[in-house]
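Removed from the display is one protein chain of the complex; every other protein chain stays in position.
Take a look at chain A:
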């Protein structure tokens, strides 16, 4: 069993943590806190971690989170997947759900990688 190829991730992340191991590898974040962004409608064949309920919706950057390869690449263990910035995006619940029954101030926050976001027009 010693020739089983594994644990490359462990070896490069040990002592740093994940996603800290990707810090500094995504360049300058495209968005800043307060920016209005719209979630793109990208194809989601086989895998995504961007919830269906936010696609096409416009929200606001609440936090610039960390750098990491997108889950859509990590899930297939793609070795040269480029790290990108992740953001916590805040949405007004009334913008997400038709006939939302809570208040106008209720919100939902979810984390989205940069390639899924575009500046809101």
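Observations, loosely collected:
Keep in mind that, in the parts below, a residue touches a chain if its C-beta (ideal position, glycine included) is under 8 Å from a C-beta of that chain, and two chains touch if they have at least 3 such contacts; residues count from 1.
Here is the rule we go by: contacts and distances are computed from a predicted model.
The UniProt record for the undisplayed chain lists the protein name "Thiocyanate hydrolase subunit gamma", from the options "Na(+)/H(+) antiporter subunit A1", "Thiocyanate hydrolase subunit gamma", "Nitrogenase molybdenum-iron protein beta chain" or "Energy-coupling factor transporter transmembrane protein EcfT".
Of the residues in chain A, those that touch the hidden partner chain are 1-2, 4, 6, 9-10, 13-21, 49-51, 53, 65-66, 68, 71, 86, 88, 93, 97, 100-103, 105-113.
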